[in-house]
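Please find one structure pasted underneath; my questions will follow.
Just one protein chain is left out here, and the rest sit where they should.
Showing chain A:
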(Lines give C-alpha, C1' and ligand atoms only; values in the text may rest on other atoms or scores of the structure.)
Protein backbone atom coordinates (compact mmCIF):
# COMPACT_ATOMS: atom_id res chain seq x y z
CA UNK A 1 0.00 0.00 0.00
CA UNK A 2 1.32 3.44 -0.97
CA UNK A 3 1.32 6.51 1.25
CA UNK A 4 -1.59 8.72 0.29
CA UNK A 5 -1.22 10.90 -2.79
CA UNK A 6 -2.54 13.90 -0.85
CA UNK A 7 0.29 13.62 1.67
CA UNK A 8 2.84 13.44 -1.14
CA UNK A 9 1.36 16.51 -2.87
CA UNK A 10 1.33 18.48 0.39
CA UNK A 11 4.96 17.56 0.98
CA UNK A 12 5.93 18.68 -2.52
CA UNK A 13 4.16 22.05 -2.18
CA UNK A 14 5.82 22.55 1.22
CA UNK A 15 9.23 21.81 -0.30
CA UNK A 16 8.67 24.22 -3.20
CA UNK A 17 7.71 26.98 -0.73
CA UNK A 18 10.74 26.22 1.47
CA UNK A 19 13.09 26.45 -1.53
CA UNK A 20 11.38 29.67 -2.64
CA UNK A 21 12.14 31.15 0.78
CA UNK A 22 15.68 29.73 0.82
CA UNK A 23 16.50 31.20 -2.59
CA UNK A 24 14.37 34.36 -2.27
CA UNK A 25 17.16 36.73 -1.19
CA UNK A 26 19.40 35.37 -3.93
CA UNK A 27 16.80 35.84 -6.65
CA UNK A 28 15.76 39.25 -5.27
CA UNK A 29 19.41 40.35 -5.29
CA UNK A 30 19.66 39.46 -8.98
CA UNK A 31 16.34 41.21 -9.74
CA UNK A 32 17.33 44.36 -7.81
CA UNK A 33 20.66 44.59 -9.65
CA UNK A 34 18.83 45.16 -12.96
CA UNK A 35 16.65 47.89 -11.45
CA UNK A 36 17.21 51.22 -13.17
CA UNK A 37 16.51 53.61 -10.27
CA UNK A 38 18.92 54.32 -7.41
CA UNK A 39 16.48 52.85 -4.89
CA UNK A 40 14.88 49.48 -5.49
CA UNK A 41 11.12 49.23 -5.09
CA UNK A 42 8.94 46.28 -5.95
CA UNK A 43 7.56 45.99 -8.59
CA UNK A 44 10.46 47.69 -10.42
CA UNK A 45 9.48 50.45 -12.87
CA UNK A 46 12.24 49.91 -15.44
CA UNK A 47 15.26 47.70 -15.97
CA UNK A 48 18.75 48.51 -17.19
CA UNK A 49 22.36 47.39 -17.05
CA UNK A 50 23.24 50.75 -15.55
CA UNK A 51 24.70 49.41 -12.29
CA UNK A 52 26.71 46.72 -14.07
CA UNK A 53 28.32 49.43 -16.24
CA UNK A 54 28.99 51.49 -13.13
CA UNK A 55 30.50 48.43 -11.40
CA UNK A 56 32.81 47.74 -14.34
CA UNK A 57 33.96 51.37 -14.36
CA UNK A 58 34.47 51.68 -10.61
CA UNK A 59 38.09 51.41 -9.49
CA UNK A 60 36.84 51.69 -5.93
CA UNK A 61 35.48 48.17 -5.85
CA UNK A 62 38.06 46.72 -8.20
CA UNK A 63 40.80 46.81 -5.57
CA UNK A 64 38.52 45.13 -3.00
CA UNK A 65 37.63 42.39 -5.48
CA UNK A 66 41.33 42.00 -6.32
CA UNK A 67 42.19 41.61 -2.60
CA UNK A 68 39.44 38.99 -2.22
CA UNK A 69 40.69 37.07 -5.26
CA UNK A 70 44.37 37.12 -4.25
CA UNK A 71 43.60 35.95 -0.71
CA UNK A 72 41.18 33.27 -1.94
CA UNK A 73 43.68 31.93 -4.50
CA UNK A 74 46.61 31.65 -2.07
CA UNK A 75 44.51 30.36 0.84
CA UNK A 76 42.69 27.91 -1.46
CA UNK A 77 45.95 26.52 -2.84
CA UNK A 78 47.34 26.11 0.69
CA UNK A 79 44.11 24.45 1.82
CA UNK A 80 44.20 21.91 -1.01
CA UNK A 81 47.88 21.03 -0.59
CA UNK A 82 47.75 20.64 3.18
CA UNK A 83 44.21 19.22 3.35
CA UNK A 84 44.65 16.55 0.65
CA UNK A 85 47.91 15.28 2.17
CA UNK A 86 46.22 14.97 5.57
CA UNK A 87 43.14 13.30 4.10
CA UNK A 88 45.35 10.77 2.23
CA UNK A 89 47.17 9.88 5.45
CA UNK A 90 43.88 9.54 7.35
CA UNK A 91 42.44 7.16 4.75
CA UNK A 92 45.50 5.06 3.89
CA UNK A 93 47.43 4.75 7.16
CA UNK A 94 46.50 3.40 10.56
CA UNK A 95 47.76 5.44 13.43
CA UNK A 96 47.19 5.96 17.13
CA UNK A 97 45.00 8.90 18.03
CA UNK A 98 43.34 9.07 14.60
CA UNK A 99 40.08 10.35 16.10
CA UNK A 100 41.92 13.18 17.85
CA UNK A 101 43.73 14.19 14.68
CA UNK A 102 40.43 14.23 12.83
CA UNK A 103 38.86 16.30 15.62
CA UNK A 104 41.68 18.86 15.44
CA UNK A 105 41.40 19.11 11.66
CA UNK A 106 37.61 19.50 11.65
CA UNK A 107 37.45 21.82 14.69
CA UNK A 108 36.89 25.00 12.61
CA UNK A 109 33.62 23.50 11.35
CA UNK A 110 32.31 23.05 14.89
CA UNK A 111 33.64 25.92 16.99
CA UNK A 112 32.15 29.39 16.45
CA UNK A 113 34.33 31.46 14.13
CA UNK A 114 33.50 34.82 15.71
CA UNK A 115 34.86 33.59 19.06
CA UNK A 116 38.07 32.49 17.34
CA UNK A 117 38.34 35.73 15.35
CA UNK A 118 38.15 37.80 18.57
CA UNK A 119 41.19 35.87 19.83
CA UNK A 120 43.03 36.00 16.51
CA UNK A 121 42.56 39.78 16.31
CA UNK A 122 44.43 40.17 19.62
CA UNK A 123 47.18 37.68 18.80
CA UNK A 124 47.81 39.25 15.38
CA UNK A 125 48.06 42.68 17.05
CA UNK A 126 50.51 41.24 19.57
CA UNK A 127 52.63 39.65 16.82
CA UNK A 128 52.43 42.76 14.61
CA UNK A 129 50.54 40.76 11.96
CA UNK A 130 47.36 42.88 11.97
CA UNK A 131 45.97 43.46 8.52
CA UNK A 132 48.81 41.63 6.74
CA UNK A 133 48.37 39.36 3.74
CA UNK A 134 50.03 36.48 5.60
CA UNK A 135 47.63 36.87 8.51
CA UNK A 136 44.56 36.88 6.29
CA UNK A 137 45.78 33.96 4.16
CA UNK A 138 46.53 31.82 7.23
CA UNK A 139 43.10 32.57 8.72
CA UNK A 140 41.33 31.78 5.45
CA UNK A 141 43.34 28.59 4.97
CA UNK A 142 42.32 27.44 8.46
CA UNK A 143 38.60 27.87 7.79
CA UNK A 144 38.76 26.11 4.42
CA UNK A 145 41.03 23.15 5.38
CA UNK A 146 38.20 21.19 7.11
CA UNK A 147 36.13 21.29 3.91
CA UNK A 148 39.08 19.99 1.87
CA UNK A 149 39.78 17.26 4.45
CA UNK A 150 36.16 16.06 4.45
CA UNK A 151 35.81 16.13 0.66
CA UNK A 152 39.20 14.45 0.08
CA UNK A 153 38.64 11.75 2.75
CA UNK A 154 35.44 10.72 0.96
CA UNK A 155 37.29 10.92 -2.39
CA UNK A 156 40.27 8.75 -1.32
CA UNK A 157 37.93 6.23 0.33
CA UNK A 158 36.46 5.59 -3.12
CA UNK A 159 39.87 4.95 -4.75
CA UNK A 160 41.02 1.34 -4.57
CA UNK A 161 44.50 1.16 -2.92
CA UNK A 162 45.23 -1.87 -5.14
CA UNK A 163 45.71 0.55 -8.07
CA UNK A 164 48.50 2.29 -6.18
CA UNK A 165 50.31 -0.89 -5.16
CA UNK A 166 49.93 -2.28 -8.69
CA UNK A 167 51.61 0.79 -10.17
CA UNK A 168 54.34 0.60 -7.51
CA UNK A 169 54.98 -3.09 -8.15
CA UNK A 170 55.39 -2.32 -11.85
CA UNK A 171 58.27 -0.06 -10.88
CA UNK A 172 56.62 3.36 -10.61
CA UNK A 173 58.30 5.68 -8.10
CA UNK A 174 56.06 7.05 -5.33
CA UNK A 175 56.11 10.41 -7.11
CA UNK A 176 55.01 8.80 -10.39
CA UNK A 177 52.23 6.90 -8.58
CA UNK A 178 50.96 10.20 -7.17
CA UNK A 179 51.17 12.02 -10.50
CA UNK A 180 49.93 9.28 -12.85
CA UNK A 181 47.48 7.33 -10.65
CA UNK A 182 46.29 9.09 -7.50
CA UNK A 183 45.94 12.69 -8.71
CA UNK A 184 44.00 11.83 -11.91
CA UNK A 185 41.64 9.55 -9.97
CA UNK A 186 41.18 12.17 -7.23
CA UNK A 187 40.64 15.02 -9.70
CA UNK A 188 36.86 15.38 -9.14
CA UNK A 189 37.46 15.68 -5.39
CA UNK A 190 40.32 18.12 -5.90
CA UNK A 191 38.18 20.35 -8.13
CA UNK A 192 35.33 20.21 -5.60
CA UNK A 193 37.70 21.11 -2.74
CA UNK A 194 39.10 23.97 -4.79
CA UNK A 195 35.63 25.33 -5.53
CA UNK A 196 34.54 25.13 -1.87
CA UNK A 197 37.78 26.68 -0.58
CA UNK A 198 37.70 29.53 -3.10
CA UNK A 199 34.05 30.35 -2.50
CA UNK A 200 34.26 30.19 1.29
CA UNK A 201 37.39 32.31 1.40
CA UNK A 202 36.09 34.81 -1.17
CA UNK A 203 32.78 35.30 0.65
CA UNK A 204 34.02 35.22 4.24
CA UNK A 205 33.02 38.25 6.25
CA UNK A 206 32.96 36.89 9.82
CA UNK A 207 36.70 36.40 10.29
CA UNK A 208 37.92 38.97 7.77
CA UNK A 209 35.91 41.88 9.12
CA UNK A 210 37.59 41.44 12.50
CA UNK A 211 41.19 40.93 11.33
CA UNK A 212 41.33 43.01 8.13
CA UNK A 213 43.49 46.13 8.32
CA UNK A 214 43.47 49.16 6.06
CA UNK A 215 45.63 47.60 3.35
CA UNK A 216 43.89 44.30 2.54
CA UNK A 217 40.17 45.06 2.47
CA UNK A 218 38.19 42.29 0.82
CA UNK A 219 34.92 42.93 -0.98
CA UNK A 220 32.68 41.46 1.78
CA UNK A 221 34.52 43.49 4.45
CA UNK A 222 34.03 46.66 2.43
CA UNK A 223 30.38 45.86 1.78
CA UNK A 224 29.75 45.15 5.47
CA UNK A 225 31.35 48.45 6.58
CA UNK A 226 29.24 50.25 4.01
CA UNK A 227 25.98 48.58 5.04
CA UNK A 228 26.68 49.51 8.67
CA UNK A 229 27.27 53.18 7.92
CA UNK A 230 25.84 54.38 4.62
CA UNK A 231 23.28 51.85 3.45
CA UNK A 232 23.06 50.11 0.09
CA UNK A 233 25.11 51.30 -2.88
CA UNK A 234 23.37 49.88 -6.01
CA UNK A 235 26.77 49.13 -7.57
CA UNK A 236 27.30 46.48 -4.87
CA UNK A 237 24.02 44.86 -5.95
CA UNK A 238 25.44 44.33 -9.44
CA UNK A 239 28.68 42.87 -8.03
CA UNK A 240 26.83 40.77 -5.45
CA UNK A 241 24.41 39.45 -8.07
CA UNK A 242 27.34 38.43 -10.29
CA UNK A 243 29.01 36.54 -7.42
CA UNK A 244 25.74 34.81 -6.50
CA UNK A 245 25.11 33.87 -10.14
CA UNK A 246 28.58 32.29 -10.32
CA UNK A 247 27.82 30.31 -7.12
CA UNK A 248 24.46 29.10 -8.49
CA UNK A 249 26.05 27.96 -11.76
CA UNK A 250 28.95 26.34 -9.87
CA UNK A 251 26.52 24.42 -7.64
CA UNK A 252 24.47 23.11 -10.58
CA UNK A 253 27.49 22.24 -12.75
CA UNK A 254 29.29 20.79 -9.70
CA UNK A 255 26.33 18.57 -8.92
CA UNK A 256 25.86 17.23 -12.42
CA UNK A 257 29.54 16.94 -13.36
CA UNK A 258 31.17 16.11 -10.00
CA UNK A 259 28.34 14.88 -7.74
CA UNK A 260 28.97 17.48 -5.04
CA UNK A 261 26.15 16.24 -2.85
CA UNK A 262 27.89 12.87 -2.38
CA UNK A 263 30.62 14.61 -0.37
CA UNK A 264 28.29 15.92 2.33
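Quick notes on this structure:
Note that in this section a residue touches a chain if its C-beta (ideal position, glycine included) is under 8 Å from a C-beta of that chain, and two chains touch if they have at least 3 such contacts; residues count from 1.
Throughout what follows, contacts and distances are computed from a predicted model.
As stated in its UniProt record, the chain not included in the shown complex is "ABC-type spermidine/putrescine transport system permease subunit I", which appears among "Signal transduction histidine kinase", "Cysteine desulfurase", "Oligopeptide/dipeptide ABC transporter ATP-binding protein" or "ABC-type spermidine/putrescine transport system permease subunit I".
The hidden chain makes contact, of the residues A:55, A:74 or A:145, with A:145.
One chain of the complex is left out; on chain A, the residues touching it are 1-4, 7, 10-12, 14-15, 18-19, 21-29, 31-32, 39-43, 81-83, 85-86, 88-90, 92-93, 95, 101, 104-105, 107-108, 111-123, 125, 138-139, 141-142, 145, 149, 196, 199-200, 202-206, 209-210, 220, 223-224, 227-228, 232, 236-237, 240, 243-244, 247-248, 251-252, 254-256, 259-261, 264.
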